[in-house]
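Every protein chain of the complex appears in place save one, which is left out.
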Amino acid sequence: MALPIKYIINKTSLFFIIFFGAISLNFFLPRLIPGNPAEVVYAEILKAGGSGINPSYLHQLEAEYGLSSAPIYVQYLVYLKDLFQGNLGVSIAFYPEPVFSILAQALPWTLFLVASSITISFFMGNLLGRYAGINRNTIKDLSVNIFGMFMASFPAFVLAFILLDIFAVYGKIFPLFGAYSIGMTPGLNLPFILSVLYHSALPILTIILTSIGGWILGMRNNIIPNLNSDYINYAENLGFKDYQIKNIAYRNALLPNLTGFAMSIGLSVSGVIIEESIFSYPGVGMYMITAIDNLDYPLMQGIFLMVIIAVLVGNLVVDLLYGFLDPRIRQEGE
Amino acid sequence: MLRSENVSKEFFMRKGLYGGTKISALSNVSVSVREKEILGIVGASGSGKSTLAKIMVLLYRPTSGRIIYNDSDVSNIAGRRLKKYREDVQMVFQDPYASLDPFHSVEWHIKRPLIISRYRGNIDGRVDELLEMVKLDPPVYFKNKYPNQISGGQRQRVYIARVLALDPKIIIADEPVSMLDVSLRIEILDLFSKIRDEFGIGIVYITHDLNTVSMITDRIYVLKNGVVVEEGSTEDVLANPREDYTRKLIEAAPDPYKRL
Partner (left out) sequence: MSEVLNNSNDESVGISKGLRHLLSGVAGSIGMLLRNSKAKVGFSILLLLGIFAIVGIFFSPYPPNAYIFAKSLPPNRINLLGTTGYGQDVFSQLIAGAAPTLLVAFSVGLLGTLISLAVGILSGFSGKRVNSVINAVVNIFLVVPGVLLIMLFGTYFLGIHRNLGYLSTIIILIVTGWAFGARTFRSITLSISKREYVLSSILIGESRVSIIFRQITRAIMPVVVSNFFFTAMYGTMGLTFVEYLGVGNLEQVNWGTMLYWAINNEAYLTGQWWWILPPSIMISFLMFGFILLNFGLDEIANPSLRIFLKKKPKKVDENA
């Protein structure tokens, strides 16, 4: 079987275009700020009563930003060089911790939350949407719909607080913070894995609840026209069994939802980043709030880059999978 | 008057993920329309006849070959010249349910071409005239209707009136009656004959149906897989088809008179 080379090249080049767009935005936006970001940050640290800070640090900060009298394209090249060496600078809020090592600890937790919640939400949402679509215009359909609409209308982080309140503060069923119990050493053993699952249950549940509505409604609205279509009529007349027909319609309704899957990665990363700070989950989101509060530009830029790389890779993988699943990707030359 | 010279058209189609394939829709097709004649272009589906229609109105451009109109090459014209050309060469689509804008009234559809072509007379009067011409009588009754309020046959008449508003020299009709009830087909075809007789407009009638072809056309071309396989006066070709393909097409056409 020949590989779909052209498709892969298309998607991969799009990947690099977006990647360079994003890192360039990351480079230029702080430089568009009038004045010197290093001075802004330095003043900010002084104001916060930062200890161990002296004027030489200002020069160090300027160096961190690659701010020099050098022309902008040289700065840009230096930025790119540093980037590919994994040198993301030193955090200001967590001085003198390098940004890269902070993110190396935080990113896996975020990815874990995103990957598990998005997959569960996708499958459950599609199944619920299928259930609603098959029982269209019945009380079952209506209740699934209302559930979906209600969940979609709730501000995600308020839901997080309510769940935290009910299950952690008062119910004491789930933990209040952290990714695993204090004093545990991470490792591939059962108690640790159970502890991780236990700590991630509430964050994951929240993200599932707030994102499931879209899948439910999308699947419902895709499967109904499919069930009404000529090919299903034909299959019925050929004597296919009821469940077979539903499965055929479901499979065909699933493909458009799969493109949505790639798109939803960005959205659920947003959700996860917000949730993490609420559940005090040691992912990227927790650090991001600190970074914004302290105008920690190096940390913010690092977060921006790492998350975008992760999201882009996720998108690429989904796109490539989709290419294999849908043989109809087709284009006319007109 | 209008002719195609060795026109070929290739489409690039991506099949699945395995790169693309070139599909040749037309190869070296040469047809010509004479003044005031009704020309038939006949072929089964997939024979490239719709592509040829779209090339003739320059919605598609030929991959190779030329379109000649009044002795000048129009294959690559654009802008003002293209607009001018399309005032002369118009097209009627197959599906009258798709070719009228559902959000606009019958009157709008006929008024727009008059406004665009800067019609000098009384526009409202001309709209009425055109509606009467295509036998949508009384015009007042139809003018303010929307496409979904009238029947398929009436829609096709509205479309023909829209085209006539530009005062064209040639009308290319791509399967104009295939979506209509059999009883309505003959009326629309009569309308085309009348348009030719009264205004001297050349008509290219594209179809798969040899019965209707025999009713109105003077000459025909038979198209098979993008190649012209037979041509000649309608009578000759239908009486003595040289190609197997043509014979099959003739056999496939239900003969309305046989049953009577």
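Labels for the chains are A and B, by order of writing; each one numbers its residues from 1.
As a convention for this text, a contact is a pair of C-beta atoms (placed from the backbone, for glycine too) under 8 Å apart; a residue touches a chain by one contact, two chains touch by 3 or more.
Note that the coordinates shown come from a computational prediction; the quantities given were computed from them, not determined experimentally.
Trainee: Which is it among B:Gly40, B:Gly65 or B:Pro113 that touches the chain not included here?
Mentor: B:Pro113
Trainee: Under the stated touch rule, tell me which residues of chain A contact the chain that is not displayed.
Mentor: Counting only chain A, the missing chain is touched by 14, 17-18, 21-22, 25-26, 29-30, 32-35, 37, 40, 145, 149-150, 152-158, 161-162, 164-165, 169, 221, 225, 229, 263, 265-267, 269-270, 273-274, 278, 288-289, 291-293, 295, 297, 300, 303-304, 307-308, 311-312, 315, 328, 330, 334.
Trainee: Suppose we count only contacts with the excluded chain; which residues of chain B make the list?
Mentor: These residues touch the chain not displayed: 13, 15, 23, 25, 45-46, 57, 59-61, 78-80, 82-83, 86-87, 90-91, 93, 95, 98-104, 112-113, 115-117, 159, 162, 166, 225.
Rule of thumb we're sticking to: only the chains that are shown with their structure count from here on.
Trainee: Could you give the separation in Å between the centres of chain A and chain B, each centre being the mean of its C-alpha atoms?
Mentor: So the centre of chain A lies 53 Å away from the centre of chain B.
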